[in-house]
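Before anything else, here's the structure in question.
As you look at this complex, bear in mind that one protein chain is not there, while each of the others sits in place.
So, chain A:
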Amino acid sequence: MSTNEEAAKQVLLPMELIDRSINEHVLVITTGGREYYGVLKGYDDFVNVVLQDGIEIKHETTAHGAQLQESLGEVVNKYGKEMLVSGQNIVMIVPGQRDYV
C-alpha cells in the first residue's frame, strides 16, 4: 500500500493535471462532436467545468472520410464571461493554447 502511495506521488494524476490547468486555456471535448474552448476557471468532482470567454467549436461533418487534414474547426458560438459545461458529456480535456479565429 505504501509503495503504491509513493508511486502515486511521483506520477501526475489525471485530476491533478486538470487542477494545474486552472487559469489556462483548455479544450473541452464532449460527446456529440461539440467542443468548447476557453480559460478553465473551475471544476468539481463531476468535472463540471466553468470556462471564461468560452467558444463553441464544431467540425464539418459533411466530408465523409475524404477530408483527413487537421483543422481547428469553426467557431459556431461565443459565450459570455462565464459558462458552465456539464461534466455529464465531457470525454476529454486538452490543456493548451489554440488559435481560433
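Convention: a contact is a pair of C-beta atoms (placed from the backbone, for glycine too) under 8 Å apart; a residue touches a chain by one contact, two chains touch by 3 or more; residues count from 1.
As a working rule, contacts and distances are computed from a predicted model.
The unshown chain of the complex is recorded in UniProt as "U6 snRNA-associated Sm-like protein LSm7", chosen from "U6 snRNA-associated Sm-like protein LSm7", "DNA-directed RNA polymerase", "Eukaryotic translation initiation factor 3 subunit G" or "DNA replication complex GINS protein PSF3".
With the whole complex as reference, residues 11-15, 17-18, 27, 29-33, 47, 59, 61, 63-65, 67-68, 70-71, 87, 89-96 of chain A touch the missing chain.
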